[in-house]
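Note that one protein chain is taken out, while the other chains of the complex remain in position.
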Amino acid sequence: MSVPSPVILWGPLVPVLIVVGAAMVGILVEAFIRQSAMRRLVQTVLALAATGAAMIVAFLQWAVLKGDGARIAGNYLVSDRQSLAWQAILALFALMGMLLFSSRTQGEDAFTPLASVAPGSTEEALAAKRGFAQTEIFPLGLFAAAGMMLFTMVSDTIVLFVVLEILSLPLYLLVGLARRRRLMSQEAALKYFLMGAFASAIYLFGASLVFGYSAATSYAGIAASIAAGLDRQPMLLAGVALMLVGLLFKLGAVPFHAWTPDVYQGAPTPVTAFMAAATKAAAAAALARLLYLALFGLAWEIAPVLWTVAIATMLLGTVVAIVQTDVKRMLAYSSIAHAGFLLVALTSFRGDALAAVPFYMLAYGLATLGAFAVVSQVRERTPDGALGAEATRLGQWAGLGRRAPWLAAAMALFLLSFAGIPLTAGFIGKFVAFRAAIDAGAWPLVLVAVLASAAAAFFYVRLIVLMFLTPAPPEFDESVEVTNATGPWLVMLVAAAGTILLGVLPSPVLELAHQAAILVP
Amino acid sequence: MFPFLTVLIVLPAVAAIVLRALPASARHASRPIALGSAIAELALAVVMAVRFVPSAAGDHQFAQVHSWIPQIGASWAVGVDGMGLLLILLAVLLTPLVILAGWKDDDDADRQMKYLGLILALESFMVLIFAARDVFLFYVAFEAMLIPLYFLIGLFGGEQRRYAAVKFLVFSLVGGLVMLAGVIALYGAGPGGSQGFLTDNLKGLSMSTTTERLIFVAFFFAFAIKAPMVPLHTWLPTVAQTARPGTTTLLVAVLDKVGTFGMISLCLPLFPNASRWAAPVIISFAVASVIYGAVLAIGQKDMLRLVAYTSVSHFGVMVLGIFAFRQTALEGSAFYMLNHGLSTGALFLVVGFLIKRRGSAQIADFGGLQRVVPVLAGTFLIIGLSALALPGLSPFVSEIMVLVGAYPAARAAVIVAIVGVVLAALYILLAYQKIFTGPVRKGLEKTPDLSLREKLVTGPLIVAMVVLGFVPGVALTVLRDPAAAAITTTVPANTAAEVSQ
Amino acid sequence: MNPMNYVILATVLFSVGATAVLLRRNAIIAFMGIELMLNASNLLLVTFARVNGAIAGQVDAFAVLVVAAAEVVVGLAIIIALSRSRQNISLDEPSEMKG
Partner (left out) sequence: MLHLSWLIIAVPLASAAVILLAGRAARKWGHWLAVAASATTVIVGIGAFVQMLGLDRGDRAFHETLFRWIPGGELSVDAGILVDPLSMSFVLLVSVVGTLIHVYSVAYMEHDPRRSTFFAYLNLFIAAMFLLVLADSYLLLFVGWEGVGLASYLLIGFWNQKSEFATAANKAFIVNRIGDMGLILAMALMFAHLGSVDFAHAFAAAPGASTGVLTAIGLALLLAACGKSAQFPLQSWLGDAMAGPTPVSALIHAATMVTAGVYLVVRSGPIFAGAPNALLAVAAVGAITLVMGAIIGMAKDDIKKALAASTMSQIGYMMLAAGLGPVGYAFAIFHLLTHGFFKAGMFLGAGSVMHGMDDQVNMRRFGGLATLMKFTWVTFGLGWLAILGVPPFSGFWSKDKIIEAAFIGDGWKPWVFGLTAMLGAGLTAYYMSRLFFMTFYGGKRWTDDQHPHESPLMMTVPMMILAAGSAVLGLVLARGNAFTAWLEPVTGTVAHGEPVLAVPLIMTLTLILVALGVAAAYFQYVSRPVPITEPRASVLTLAARRDLFQDTVNGALVQWPGEVLTRIAVYADAAAIDGAVNKTASGTAGLGEVVRKLQTGKVRSYAATMLVGVVILLAIVVKGGR
């Protein structure tokens, strides 16, 4: 018995390698640069440069890619237009995320200066006073980003598990690093970690069962065995169902969504932004590849599952979002609803979905990053006049349109994109997603989706109402402060420009998405 | 050829952006800029109308097709037939009048700028939607125009404005999103490709009966909300009561026409069999709207709500005319769309003048004004009489065309709808009586009569109604072919196939 | 020996692990339940590697072990940080976030 040593094509891995490399350099930087400000600067530049470079390289790869793509590490990893598209998207999200990570207002970023000490302790106060900064956030973020990018290339169930953990573990930590409301943040981290590990374990058990059926962990092998076997053994089906759970968890689909609101709310806002956009995208990418490559033969069996989950996800996300009173939680439930819309496209088991899903995620991710960037700018002022945590209670947003018209306008734009109003990216995203489903005859699903969209518009609009149509109580002039940090502004600008551009002239990007609707087995 | 339509669409949008970009010191100039651009738009539209070839009114003239989003089959395809032309003229006529009517609504230059900017943005969409020759483009305009409207209602309205704005938006979105499902399905049923949404490419499709009906229902649902049909009408009174009369004017006079316009230009030609299949039910609802809207109008205490309910009634007549599948009735409906715009638009504006004077929209707060403000009273009366379709004014011609023309196809419905004629007299005359006759109410003795500006607002509308009342041929000649086109494509396309099988 | 027995054993282990997550209040114990679930999968992988004659399964088990170890590192870090703040690690602590 001999294990063949895999032949690895390093070229297509360059985008991932850049990010991983930068993360590792970042760790060294932590070790070798003592001066806090300098370290921070270097880390920031490194992170931004790495993600930016990764995005550019992904595009270059696209240009030089021969044919549809290739397996680059045996059966484990492939590089094709689909994965490149996702990598570009993820690198963009990571870049914007890192911008948010790096942002500081009045010398303070969103992260705790010293994670190891207890909240409210004197050590913490001291660390804050001395201007400590937890610059590990950058390598952690880069590791997560690299994991996500890798996630989109995986074509093996066990590797998928490994990469899932690669991207998840840094996120678990990042979630717990909020500077303010640390208890909440840590609680969120614990919940995320436990639930995430739980979901991974379920996934792994499913993967093992499938391995038992098909004697293979590669997608190609699984697909072949499904194609060959006429009977549908319960072991296979159960395994597949459990595997789906793992990915649906990451996607935030009902009933595996419970972590989402708590984590979105508790995590530092830059992390929430990055995670909401990028994790969901990576999960969607992996889910699409798994469904369309490995499990295509089971489409008939899986479709009911996806239908059920999609409907439950859209309805629950929408209905519960309506009653939320916290902006971040509302956006969390909205992200659940969006996971449902995404699933609507995926249920079609058609090539169109592979074009629709990346576009949808791009549109959604831009709006999400933009929206959380806005959230990070609206702050409470503590009674002693210092800048406090984010003002996430809905009521605190009243009259924002008057106090910060551009900020509020940008937020409104993102909300309209979430709601799928034409001339925003969200509309085109919804359009292509729903079209994939309708072409496959899933119009009842689409009907639920459009009704959910209409109901969802209600809470997006409610925030707009608050910002523009509700006069702010006078005490808000004191207690709510709108800051003007550069990072979030840049993110907002990019997100707003992208949202409008993808809404008005989506043609070039759609064209790329169409070309990306190809999976190499 | 000069791209009339594209320029007409872009011009107000540019003006809106210019307004928005005005430095704070120059904001006082927003009114002349807005009015100027609206008048320029009107002038351009008139030039276009003059160059419109009436003998080819059924064709889409000034047509332009540019690829927009080929991946999803969407094109920038604009063109107008006679019906579109008239509705665009209505829109660009009303916009400057609305701007003029609200000349003194805002003391605050900043608010003024915002209001006018939104109005101009809305004008852009109004022109676009009546010119769109691509279902996707139509849909985009259909939904996107909700946003300026939403802000117009929500920012510049009465006490309930937030509720009204949200209600309006949710109603419209529910309809719009259901229609989206239909839009997507329609593309799938069509030839597809990069121009798969061109309306012309979607005519005469062979769809399964179920598919056609489902898509039809999706479209019709959206249109029925827009053209407020009972029981989907309740957003309108709320909005009308709350929003500025100028906003409501554009909303009811022009934008709600999108519903009936869509029925004529999309539902009938694209889903001929399903339209016929649904006609009996739709006609029932249409007639219910006629009567119900009128009865509710009689019972209203608020002038703006009253006018809103009259519109519900009038839209019922239009829908009745459309789904009777008769040349005369359909032509009448198309003409009614124009006339209702003139008549109800004028009514909302003149009610706005009244409200401005009294600070209240409650009918009970008025009384005896005829002696104090005879010109205003006379204006109100003429416009009111147009709303009850008095012969000599243009709404009459269209109403009679619908009622008489639809009779052979829908006898019972027409007979019931004729009762609306009496109810219309009731709601208009009772309102007139309460507001203008009897002893002068305390506090109203010094009410000023119509100013020159206000006369300039209502004058053109009244003149238009009188002229069209006596020589409706001007409009009807360009409506005949579009109406005929909607009917002829309604000849069941696949009956032949079914028979041969 | 019938490989089915291994499958059953693995399933039992998995269930026990899941039950621990559901029932135990202590975060560490719950986490141990998850590790148990991972090991159930390992058992399956190894079993099927043997049954199917696919050596990859055994290798995969190693990969899982590594991942589990990494997970422990991160998990314990989080739990410890929380225990410092709260002075306990009960999962039934009143939650800051719900609804």
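Going by the order they are written in, the chains are A, B and C; count residues from 1 in each one.
We take it that contacts are C-beta pairs under 8 Å (C-beta built on N, C-alpha and C of every residue); 3 or more make two chains touch, one makes a residue touch a chain.
These figures come from a predicted structure and were not determined experimentally.
Any idea which chains on screen the missing one touches?
If we consider the entire complex, the absent chain touches A, B, C.
Give the residue, chosen from B:Ala38, B:Met113, B:Leu403 or B:Val457, that touches the chain omitted from the document.
With B:Ala38, B:Met113, B:Leu403 or B:Val457 as choices, the missing chain is touched by B:Leu403.
For the chain not shown, which residue from B:Leu296, B:Leu338, B:Ile355 or B:Ala464 touches it across the whole complex?
Considering the complete complex, B:Leu296 is the one touching the chain left out.
For the chain left out of this view, which of A:Ala146, A:Val245 or A:Leu512 touches it?
Touching the chain that is not displayed is residue A:Val245.
Go through chain B and note every residue touching the omitted chain.
167, 170-171, 230-231, 233-234, 238, 292, 295-296, 298-300, 326-328, 331, 368, 370-371, 374-375, 378, 385, 390-392, 396-397, 400-401, 403-405, 407-408, 411, 414-415, 418-419, 421-422, 424-426, 429-430, 433, 436-440, 470-473, 476-477, 480
May I ask you to list the residues on chain C that touch the chain which is not drawn?
Chain C touches the missing chain through residues 18, 21-23, 25, 30, 91-92, 95-99.
Can you list where chain A touches the absent chain?
So the residues of chain A touching the missing chain come out as 190-191, 194-195, 198-199, 202, 232, 234, 237-238, 240-242, 244-245, 249, 254-256, 258-259, 261-262, 300-302, 304-305, 308-309, 316, 319-324, 455, 458.
Following the convention adopted for this analysis, only the chains that are shown with their structure count from here on.
Chain contact topology under the given definition, line, ring, star, complete or other?
Shape = line; chains linked end to end, path left open.
Name the chain whose C-alpha centroid is most distant from the C-alpha centroid of chain C.
B
Counting only Cα atoms for the centres, state how far chain A is from chain C in Å.
Their C-alpha centroids are separated by 25 Å.
With chain centres defined as C-alpha means, what is the inter-centre distance between chain B and chain C in Å?
From the centre of chain B to the centre of chain C is 64 Å.
Need the CA-centroid distance for the pair chain A / chain B, whole Å please.
43
Using the touch definition from the top, which residues of chain B touch two or more other chains?
none
Where in chain A do residues touch two or more of the other chains?
None at all.
Please name which positions on chain B make contact with chain A in the complex.
Touching chain A from chain B are residues 67-72, 139-144, 146-147, 150-151, 154-155, 161-162, 165-166, 169-170, 173-174, 176-178, 180-181, 184-185, 187-188, 214.
Chain C touches which residues of chain A in the complex?
The contact residues of chain A facing chain C are 1, 3, 115-119, 158, 161-162, 165, 169, 172-173, 176, 181-184, 186-190, 193-194, 197-198, 200-202, 204-205, 207-209, 211-212, 215-217, 235, 261-262, 265-266, 324, 329.
Which of the residues in chain C end up touching chain A in this complex?
Touch list, chain C to chain A: 7, 10, 14, 17-18, 21, 27, 30-31, 34, 37-38, 40-42, 44-45, 47-48, 51-57, 59-60, 63-64, 67, 70-71, 74-75, 77-79, 81-82, 84-86, 91, 93, 95-99.
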